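Below: one structure, written as structure tokens.
Here the complex is missing one protein chain, while the rest keep their positions.
== chain A ==
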Amino acid sequence: MTGFPILSVMLAIPALAAVACLFVSAQGARWIALIATLIDFVLGIGLWASFDIGGPQWQFVENAGSLGVFSWKLGLDGFALLLVMLSVFLMPICIGASWVAIEKRVQEYMAAFLITEVLMIGTFAAQDLFLFYIFFEAGLIPMYLIIGIWGGANRIYASYKFFLYTLLGSLLMLVAMLWMVNFAGTSDIPTLLNTDFPVQVQTWLWLAFFASFAVKMPMWPFHTWLPDAHVQAPTAGSVILAGVLLKLGGYGFLRFSLPMFPEASAQLTWLILALSAVAVIYTSLVALVQSDMKKLIAYSSVAHMAIVTIGLFAFNRQGIEGAMIVMLSHGLVSAALFLCVGVIYDRLHTREISRYGGLAINMPRYALLFLFFTMASIGLPGTSGFVGEFLSLAGTYRVSTTATLLCTTGIILGAAYMLYLYRRVVFGEIVHDDVRAMKDISLREMALLAPIAAVALWMGVYPESFLAPMRSDVATLEARIARATPKGDSLPTPGKAPATPAAHAEARP
């Protein structure tokens, strides 16, 4: 590494742009926000290009010294790199999606989004426990304002629910963090990752972290804030919520719960598997009966996130890699689906499914893109959704066949609600005159959706690009949790040993 503090620069650019936005005209704020997010995207590409696969675990490390109890210490491993990439990729798209949809208080809106970007990158890059918490928790402020100011009719209720729910969970985690720092004598995350906490305390610490991440994730039954927040948030707010903020929970399990408390994770795997299985089936069924498009996609997010949690707690390579790919894929696909909803919402100002129908007739290009993302959400082979779900479920199978069986029904149910949604919105005859008058997607909207479609396809066809950066990190994590790995109930047929990690690695180019 050259010693250039690229991560700090990536944090500073949107932060400065946010301040600048407050002092210019509405159009100026739009351009500042777009340029700042594009610069961050370019820097992100630079990160990915110069990330040394197979090199040291932590790269781009910078340490600007202590600020009282915590220090400004940043760095990325493969997991964090991919999630930072997801954030910087989606941000310019969010700004573009808000280009005309947001008319009032544009300057504040753009500033809130830029601050959100700072906090997201900071959360993934923080290498100090308290710095992580600060970024993690501060994200509530801009999201609260985005939902509350620019949201729909019931925005006040949704913003309170979002804020207080997530705050409560996070504070319990903070108590656990205080204990850990007291025990280990440092708040440095790489050190804590290799600290063995006493087994009997681990359960409590694990539960405290669970309280926070389960709400963020969100896992059933802590998910009720999500549909409200999604429905009320503006389109770009939903995109960023589904695309990146939901990943914070999964990232938290991956970064903290598993490597720091392996024994507790093993003990409580049953809890995760049970909640995830319920979540997949329950929320999929709920999604089937929704009449609001955004609510339907919100519930489908809960189901997808459950696939992430089972994958993580499979304690093996496929599961963890699958969970990461599902996170990335869901970040792209659900973001795109919210954008698709936003496209027609901007024209008709309703999210009621029954108000649409027959869009394939007058909006063919839109229908095509929407179809692609619907298929990606279902997990059709060739799209990113398939790779993630398959790996994740394959990994889980080695731990619990029952949970895998239950969660796999989610794929079937997912196909049911997504195709049902698609049929009602896009197929059939046009019954409403105002729908007939709707124009097909503009160049701007195409420019937002096409890149996501390209990346989702890339991830589906050649996932190696995305698996490679995290391969050694998965190995590190696997080695760390190996001592606690629960015994699986899947019994390999005699004569056919389960795939060994070595054989698995050979299978890839």
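As a working rule, a contact is a pair of C-beta atoms (placed from the backbone, for glycine too) under 8 Å apart; a residue touches a chain by one contact, two chains touch by 3 or more; residues count from 1.
Throughout what follows, contacts and distances are computed from a predicted model.
When one chain of this assembly is omitted, its UniProt record names it as which of these: "EF-P lysine aminoacylase GenX", "NADH-quinone oxidoreductase subunit N", "Quinol oxidase subunit 2" or "Peptide/nickel transport system permease protein"?
Answer from the UniProt record of the missing subunit chain: "NADH-quinone oxidoreductase subunit N".
Thinking of the whole complex, not just what is shown, which of A:Ile35, A:Leu167 or A:Ala415 touches the missing chain?
A:Leu167
Check the options A:Ala101, A:Ile149, A:Ala184 or A:Leu271 and report the residue that touches the missing chain.
A:Ile149
Considering the whole complex, which of A:Leu67, A:Val199, A:Val289 or A:Val431 touches the chain not shown?
Answering carefully, the residue with contact to the hidden chain is A:Leu67.
Can you list where chain A touches the absent chain?
Touching the missing chain: residues 22, 66-69, 105, 108, 130, 133-135, 137-138, 140-141, 144-145, 148-149, 155-156, 159-160, 163-164, 167-168, 171-172, 174-175, 178-179, 181-182.
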